[in-house]
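Provided herewith is a single structure, encoded as structure tokens, for subsequent inquiry.
With one protein chain withheld, the remaining protein chains of the complex are depicted in position.
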Amino acid sequence: MIWFILLFPLLGVLINGFFGYRLGKRVVGIVGPAAVGLAFLAACGMFLGVIQSPHAVVNTLYSWITVGDFDVSLSLRADPLSSLMTLVVSGVGFLIHVYSVGYMAEDERFIRFFTQLNLFAFSMLLLVLAGNFLIMFVGWELVGLCSYLLIGFWFEREAPADAGKKAFLVTRIGDFGFALGVMLIFATFGTLDFDQVFERAPELLDGTIATAITLLLFTGAVGKSAQIPLYVWLPDAMEGPTPVSALIHAATMVTAGVYMVARTHVLFELAPLSMGVVAWIGVVTAFFAATMALVQNDLKRILAYSTISQLGYMFMGVGVGAYAAGIFHLTTHAFFKALLFLSAGSVMHALSGELNIQKMGGLKDKIRWTYWTFLAGALALSGFPFFSGFFSKDEILWKAYQNAGFWLWLVGIVTAFMTAFYSFRAVFVPFWGQSRLDKKIAHHVHESPRVMIVPLVLLAVLAFLGGYMGLPHFLGGSAVEGFLSPVFAAEEGTHAVEVGAHTAGVGLEVAFLGISVVVALAGIGLAYFMYVARPTVPVALARGLGPLYILLSNKYYIDELYMAVLVNPLKGLAGWLARVFDARGIDGLVNGLAAFFGWSGQTTRQVQTGSVRHYALSILLGVVVMVGYFVLR
Amino acid sequence: MELALFVVLAVIAVIAAAGVVVSKKAATSALFLLLNFCTLAGLYILLNAQFIAVAQVIIYAGAIVVLFLFVVMLLSPDKEEGKDRKPYTRIFAVFLAVLMLVEVGYVLFTGVLGGTTGQYTPEKIAEVGNVQAIGQVLFTDFLLPFELASVLLLVGIVGAVVLAKREL
Partner (left out) sequence: MVPSSYYLILSAVLFTIGVIGVLVRRNAIVILMCIEMMLNAVNLTFITFSRYLNSLDGQVFVFLVMTVAAAEVAVGLAIVVSIFRLKETTDVDEINLMKW
């Protein structure tokens, strides 16, 4: 049963890839989403199976590599965590596939798009279903490949091509660390199977090795999930088509890092230093990215920085031991961020490609479905009460306070304020107020077709209702937490936290809940004040805070810094290696060898004097030498 | 008696050989060669190889030297050799040859040579005569080489004729 989850997208890739051009756009537009939709049904089947027997079931297809001591098989793991992830990936993925049928309808490379999108679905599902580190790594690399292909989908233009390369190279740095971590695991444990590694971890790992392994694995997460310092590729990745941004860079691929940390939590618990690193990098990234989102004018880039920020929250969650909370936020984030991106895509579609929010305005009456779904997403993102984001973000903040202390929580709550603010900036500026649209575009503003609107509505419903999976304790307890408990609470260790939740008191939890609500409303209110009530305020503020504003809107010049410190020196080194070491050194060696043979040939040919007497002389010489040898022996 | 004869013949042979090498004119070399062959024939007789001695005179002195003289007369009767362009090769050649002589001398005097003694003592040979003795051995043990030698001669004749023709 579990194999069908992978089989359907794989079939989609093969059919669309090999026969797509013969089948035509219409058929491909059905096969593509259907592949993921069927995978979703299979995932539901797996979910039902997991509910019945929550223990991990490892399904091995065959023994893939057996070399000496190295034994890896193609095995998939069915447990609550992978079940939840597959539901999210295939469910949201399906909706995005359907949306893409409408969004990419005009594009000539429609068929290739669906092939690559199906390949991505397959890879991501492989990643979350993996039963050992190597299969997970294969999935990890494949999603990186698909990300590159899909970001650079419109590769005739320079910006997407560069963005694809940037994404691949930056995540490569992380992937290198991840690979080293996997190798270190193999060196320590002699196996890569999850069950075996997690069982033997407590006895085999002392603090140093555990810290080394987990930090290396975390660098992979930093790259893939765009945390500091490897986040720079994600904003550029917005050059890709909007469904790609929604699926890969919001809902699924970037969450792979979070999933990985949750999956290997046994190892992380043995390395408290790494956990701290994860949590602090998460929260600092959340804060940092939110500050940049405040001043962006490109709608998709606002959402990109928002994604980086929310991923920071997820890492904060898993970094303090609240794995269920982190995964819960991952799920709700998938819903509302995909929703926001798809709505943004709908806006782009309506405005023939315009993305600058300063050139929009007053759209809420013109594209009403898009507006309402976008609003739903923004409410979820800000943590407005009763929407899904409220429950999941609050859970993380609460657990952070409980397990890690005040400062972590404080940074988190300030970031929440900024999140609410920029989310509603993105609502008010494009949709409310006077129209600042370009005249030509203003005539063509139209609502998107039904094939795009229906997924938006479904996602909006999920964004609203999804939160009820994870209610706080005093309201009945988190269903997600309960569901995932076989994965996260099955061992000893520092898991007294789950129990400790009850002892900290219901009152405090309600108080924190209240603070979160106040903060969210304050953010929304401030945005309303600045962008609807007094529209002159933002401009004055920008001028008043001049240098700070420039710093923020240029993204703290981090990209330029990386270029100067890392990229250009490396390019210089590569150039030197190519010109000097390769051209002169290695080529010199090879050519020199050939030249040596040429020279020796030239020298040796002088023996051929053509004179018979010289030849006779050499014969005599040979005779003398030989006779002499035998005589003297 | 035998020793005196040997010494005389040997000295003449060596001088003749030197003469072959040293003479300026080719014809003179041919004549010295003739002298060398004849002294060798004498030495063969001293060694109780009478048939071979006669064969030497007939074949070598009588046919081969005559052939040499024919060709010398035909091609370059009076021309002398010019100067050598690289004299040091000559010196090196002489040195090497002397070195070889020294080696052979060394081998001779350390007595590393041996051989199985056969049964054809001079007395036994004298019973039937040298020619008959050789004939007996030649046509029984050495029949195959004998036949091959005749084929070789045929080949030589054909080759010489073909090579020397003006047109094939």
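Note that the chains take the letters A and B in the order they are written out, and that residue 1 is the start of every chain.
In the analysis below, a contact is a pair of C-beta atoms (placed from the backbone, for glycine too) under 8 Å apart; a residue touches a chain by one contact, two chains touch by 3 or more.
The model shown is predicted, which means the values in this text are computed figures rather than measured ones.
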{"item": "Option touching the unshown chain, where A:S53, A:N568 or A:S611 are the choices", "value": "A:S611"}
{"item": "Residues of chain A (touch criterion as defined above) contacting the omitted chain", "value": "605-606, 608-613, 616-617, 620"}
{"item": "Residue numbers in chain B that touch the chain omitted from display", "value": "2-3, 6, 10, 13-14, 17-18, 20-21, 26, 29-30, 33, 36-37, 40, 43-44, 46-49, 51-52, 55-56, 59-60, 63-64, 67-68, 71-72, 74-76, 81-82, 84-85, 89-90, 93-94, 97-98, 100-101, 104-105, 108-109, 115-122, 125, 133-134, 137-138, 141-142, 145-146, 149, 152-153, 155-157, 159-164, 166"}
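Following the convention adopted for this analysis, only the chains that are shown with their structure count from here on.
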{"item": "Residue numbers on chain B that touch chain A, as the complex places them", "value": "89, 92-93, 96-97, 99-100, 103-104, 106-107"}
{"item": "Complex contact set, residues of chain A against chain B", "value": "613-614, 617, 620-621, 623-624, 627-628, 631"}
